[in-house]
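Only one protein chain is missing from this complex, and each of the others stays in its spot.
First chain written, first letter: the chains are A, B, C, D and E, and each begins at residue 1.
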Amino acid sequence: MTLLPPPRHAVADVVARSLAEDLGTAGDLTTNAVFGPDDISSGRIVARRAGVVAGLDASVSVFAELGGRVTVELAAADGDAVDAGTTLATLRGNTRALLTGERTCLNLLGHLSGIATTTRGIVAAVEGLDVLVADTRKTTPGLRALEKYAVRCGGGSNHRFGLHDAVMIKDNHVAAAGSITAAVDAVRRATGHTVKIELEIDDVAQVPEALAAGVDIVLLDNMSIDELRRAVELIDGRAIVEASGGITPDTARQIAATGVDVISVGWITHSAPRLDVAFDLNG
Amino acid sequence: MTLLPPPRHAVADVVARSLAEDLGTAGDLTTNAVFGPDDISSGRIVARRAGVVAGLDASVSVFAELGGRVTVELAAADGDAVDAGTTLATLRGNTRALLTGERTCLNLLGHLSGIATTTRGIVAAVEGLDVLVADTRKTTPGLRALEKYAVRCGGGSNHRFGLHDAVMIKDNHVAAAGSITAAVDAVRRATGHTVKIELEIDDVAQVPEALAAGVDIVLLDNMSIDELRRAVELIDGRAIVEASGGITPDTARQIAATGVDVISVGWITHSAPRLDVAFDLNG
Amino acid sequence: MTLLPPPRHAVADVVARSLAEDLGTAGDLTTNAVFGPDDISSGRIVARRAGVVAGLDASVSVFAELGGRVTVELAAADGDAVDAGTTLATLRGNTRALLTGERTCLNLLGHLSGIATTTRGIVAAVEGLDVLVADTRKTTPGLRALEKYAVRCGGGSNHRFGLHDAVMIKDNHVAAAGSITAAVDAVRRATGHTVKIELEIDDVAQVPEALAAGVDIVLLDNMSIDELRRAVELIDGRAIVEASGGITPDTARQIAATGVDVISVGWITHSAPRLDVAFDLNG
Amino acid sequence: MTLLPPPRHAVADVVARSLAEDLGTAGDLTTNAVFGPDDISSGRIVARRAGVVAGLDASVSVFAELGGRVTVELAAADGDAVDAGTTLATLRGNTRALLTGERTCLNLLGHLSGIATTTRGIVAAVEGLDVLVADTRKTTPGLRALEKYAVRCGGGSNHRFGLHDAVMIKDNHVAAAGSITAAVDAVRRATGHTVKIELEIDDVAQVPEALAAGVDIVLLDNMSIDELRRAVELIDGRAIVEASGGITPDTARQIAATGVDVISVGWITHSAPRLDVAFDLNG
Amino acid sequence: MTLLPPPRHAVADVVARSLAEDLGTAGDLTTNAVFGPDDISSGRIVARRAGVVAGLDASVSVFAELGGRVTVELAAADGDAVDAGTTLATLRGNTRALLTGERTCLNLLGHLSGIATTTRGIVAAVEGLDVLVADTRKTTPGLRALEKYAVRCGGGSNHRFGLHDAVMIKDNHVAAAGSITAAVDAVRRATGHTVKIELEIDDVAQVPEALAAGVDIVLLDNMSIDELRRAVELIDGRAIVEASGGITPDTARQIAATGVDVISVGWITHSAPRLDVAFDLNG
Partner (left out) sequence: MTLLPPPRHAVADVVARSLAEDLGTAGDLTTNAVFGPDDISSGRIVARRAGVVAGLDASVSVFAELGGRVTVELAAADGDAVDAGTTLATLRGNTRALLTGERTCLNLLGHLSGIATTTRGIVAAVEGLDVLVADTRKTTPGLRALEKYAVRCGGGSNHRFGLHDAVMIKDNHVAAAGSITAAVDAVRRATGHTVKIELEIDDVAQVPEALAAGVDIVLLDNMSIDELRRAVELIDGRAIVEASGGITPDTARQIAATGVDVISVGWITHSAPRLDVAFDLNG
């Protein structure tokens, strides 16, 4: 399967801002004091724990942004599941660039790989079932493009990227419009024919009206296994069925086994612990 | 104790970027289709789990940035420990602004409060001991100003903000300079008199040279309880003593009890789970 | 029908850049030399030709951006069809702000209203038929959010906003993948469940494979009226049918009458002439 | 004649913003799903209609900005009049970059070449007469540097670039100052000696005072052929004479033949239809 | 005489960047630790030395940018010559905003007022003579709009704002073109009719060719008093005459008395010492 890369400008923007906040106006006081501009070193980026790699290209672009003539040889690729101790990349170039960029590089790599690793865990839990593990809009401010890429690296699938690329009708919208039918009609008249319409419901009784209104996706929020099963049966392939709420590594398989097409999980982006990665300068 | 606020421009920058990634060029398809520009609603932000609040002002500034005439009444303050179910703020204004800004507001608030809550946990573990719980530079790319603020909200203390505001001499620097003494001399000649010099050591035997070189702070990395105790004794108040490595809620108290002045902990910023916060629109 | 507004930041960004290019580093040499900072005038924005208004709010925000205390009373709304001579807004405030902002305001208003007016023309041509008039990605660089909004003001519908919010499989993609089926499979595996898949075909013979592959939208490019009719019949409601190519005010109705759901037209954004609007300062 | 290029940063800024609006945070869903990062293709940019080329260098810089290793061989130059079917450039490199950048490249090239082509039309209409065809400030928001460059490509001449680089005194300024003389005095005292002063008049009777005040340029707005002739005679070389208003391809020659030095035309920038350009990927 | 203000966005940009470099990511450590968010103070901005005020509005906008509710009462205006000890403004509002913004406010005010004061000195030296004192492009990087405004505040006149708003032909251009005539022809063909052409010469013998070529301004660089006199006589009102080089407060009057129209002086922007201004918080 092809792994869709994040847009280049989104990566460049995050890298530039991260370096700016670390360097301030004074730069790297320590490294610049001890090393001269022509000192050369080599080193390697290592995974200290087993996990799934995400953002390796983006992370090493830190060194180019610093202007150091650093050559990078990748020893792993985004999406790879690696063991603890695996070398992910070897680098050689200006010592100043290597040491100044180290923390920014690792912060990005560890954060994104943490999300990929967490995603992979839940993907593995539903292995063999015909279900997608999708992310949500619960991402860290400013990092949506990269975090959704990390979810893809982990084998997950992307839900909408924002309020702008798909419709999601929730209870407040239904209440304001007067009915599911009225809400769907309103969004259909206002948005284009390339936009999918998803409706969130918390009661199986809402399914018939949802189907009649022609929604593309039905989101079953916080339903019991039984309710999920009944909804899937009722929908019977006439809309994509997504389940959310209370999905943990323990419950994921049982929920997925109800026949839903997608399970969406917020914590793979908002609460994934960092993957421990390190930079070892050669002796 | 006064809680230092994050710089206003750092907050504004994060808020603007977060909204831009959520709204894209098409905006909120769903809400704008269902609600008119003059519809008015009210609602409240609620903590669904107990935790420590951080970033409440910053989070609600989302609604002002959207241009909605939204009035906000804060019911809690950053740094407050709140129970599950506590209302943090009540809001009233344009329904479009409220619903469009909801997720961006909650993403910021949940992320920062998660860090504050995690920090408070480790601060509580060392209660009564004369020790600071400090963060590190292991922050999420682009969010350092806000995450370090969240650490302060949690009762933690800030380590340096970047490579630019304090010196941290590590083994690579010592090796390149030839000795601790040479490294300290190099940074002292190159940097100004307002900059503190910290030296990371992993062997108690390095303490005497560190003190002779006149470092301001000694960082004891990954030492045993016994080694920490011996180092503290040896340093005897002539430098600030900081411990790092292997600090967990379980080990923190024992480590702090060795007499070190500071324990620094990376995971309070890089692996804190989000605090569950929600926005409830009134019926 | 609700008219979805453009995101506020997109408007602000265009307004700020337009003013910057007009003012440079020296500002408005003429007006600042003749008028003092406290001079006050009033005036009105007038349509010199009949047309459809678009971007009125955005255009008058120029005066706020200039810092002039200018009060604006709108006499028309975006989407209104107005006669030649209609007053669109009356303004009163600092003469400097009014005269300095005049051209930037009118450039934006005339450009967007030109698009709305052109769109309305083609929408009128298909009146009574159940067909959407959609735009394309052939927009002026940097103005996509606003130009697509102008299309909505004209009664048109928005096609995808970019490469990021819907899939469009063209002949090159099919050729590379090996077949329509393979191409659709590739995008379905790589993209999320909220994304619609559109396939462009130029031969009615491709319809069965397209339907079998489960595409959401079939784009019939440059087909004859006969071919369009046959394709519509063949598709029979199992996908949305869109026609493009050679659509002019003269041919639009005939093409629409073939039963396609959408006709998409590039020239409503890329070649619409400006609507003539003027600013009259009161005597 | 040398063709002045647009500033490099103005080009880079437009290219970056155009790509960002097309790619959003998800990137090119279709192309990235079907093609791998190492796929290579070649293709060519072709003019589908006869016209004048403008912005070719700028347009192909899209591919460099995307990071694709794309080599470009230009087969035409800005300012060239080309026939329908002419190849303007051949490209070879990453298929992803070629297909992702295609629309942004063509939007820019088609827009600017449309302006150049339109300009050339009016320039041709006055061929042999000693008159400049100048643009105005009626440009598309955010594109002034590039659109004025396109005018130059079409053989036109640039009027002032904004409010900042030349003085233009209009009736409102004259009314506020009390007289032409007073208005000219005010701007002369306030602005530097490198700035030209232009005065717009709509009555030949204003010429003597204009000349006495020493204006550099007299703009005759919406005058009849007779009035233009009389004004030219009266001015007799003591100021540059510019005519505006009602200039069409049909009337341009007659107006120019009155002896005015410059005719300025707003619609060459604000209402020029796009030149039809296409990108053909090799089979 | 009306004083042309700097463009609002240029001021806002400088203020925002200045605050950002002072506040970094940690903000004002001292003031925020000692004062609470609701503490209120008042104070005044005072000139400690006599001089000419420039940038007062811009400087106090620092406090608004900080978000403090600070009310400002101006007691002087840009362009005023004030004695040592003069209060320029009184302020009242959040103590945090006042103390945090103090240095940024004073840096801007002192820098611009220094330029205005220096300019006024040379303007005074030529009092009564019909000559303009003009600045050059030798400005501090990033501050051209504001520094040229400060020159205006000092009673000086602005030379061109950059390479873009007037032509200046120097010896290298003449050498490349082959002759003065050829160089003037080249720029006349390439640039529009609103642009003035200035020619720099260092030999009176070049005057006839310059006049024949029709340049608008002749710049006499580093000529003796005698040469200046001869050139003025020779030019005899057919072009504006500007002198530059070796102009000091001591020589300015003698140079101006040769009859040149303009003397241009680089050091009023690049080497003006700061005017000493201070902020006194009330006791």
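Here, a contact is a pair of C-beta atoms (placed from the backbone, for glycine too) under 8 Å apart; a residue touches a chain by one contact, two chains touch by 3 or more.
Source: prediction; values computed, not measured.
Undergrad: Where does the absent chain make contact, in terms of the chains shown?
TA: Visible chains that the missing one touches: A, B, C, D, E.
Undergrad: One chain isn't shown here. Among B:102, B:147 or B:165, which residue touches it?
TA: Touches the omitted chain: B:165.
Undergrad: May I ask which residue of A:29, A:146 or A:247 touches the chain that does not appear here?
TA: A:29
Undergrad: Determine which one of B:45, B:82, B:134 or B:150 touches the chain that has been left out.
TA: Touching the chain that is not displayed is residue B:134.
Undergrad: Pick out the residues on chain D that sit against the missing chain.
TA: Interface residues of chain D facing the absent chain: 2, 4-10, 144-145, 148, 158, 161-162, 164-165.
Undergrad: Can you name the residues of chain E that touch the chain not displayed here?
TA: Output for chain E: 14-15, 17-18, 21-35, 39, 95, 99-100, 103-104, 106-108, 110-111, 114, 137-145, 161-170, 172-173, 175-177, 183, 186-187, 189-191, 195, 267, 270-271, 273-274, 281, 283.
Undergrad: For the chain that got dropped from the picture, name the residues of chain A it touches.
TA: That gives, for chain A, the contact residues 16, 19-20, 23-27, 29, 32-34, 36-37, 65-67.
What we mean here is this: only the chains that are shown with their structure count from here on.
Undergrad: Strictly by the touch rule at the top, which chains does chain A share as contacts with chain B?
TA: Touches both chain A and chain B: C, D, E.
Undergrad: Roughly how far is chain A from chain E, going centre to centre by Cα mean, in whole Å?
TA: 51
Undergrad: Quick one: which residues in chain E touch 2 or more of the other chains?
TA: Answer for chain E, listing residues that touch two or more other chains: 2, 4, 7, 24-25, 158, 161, 164-165.
Undergrad: Tell me the shape of the graph of touching chains, choosing from line, ring, star, complete and other.
TA: The chain contacts form a complete graph, every chain touching every other.
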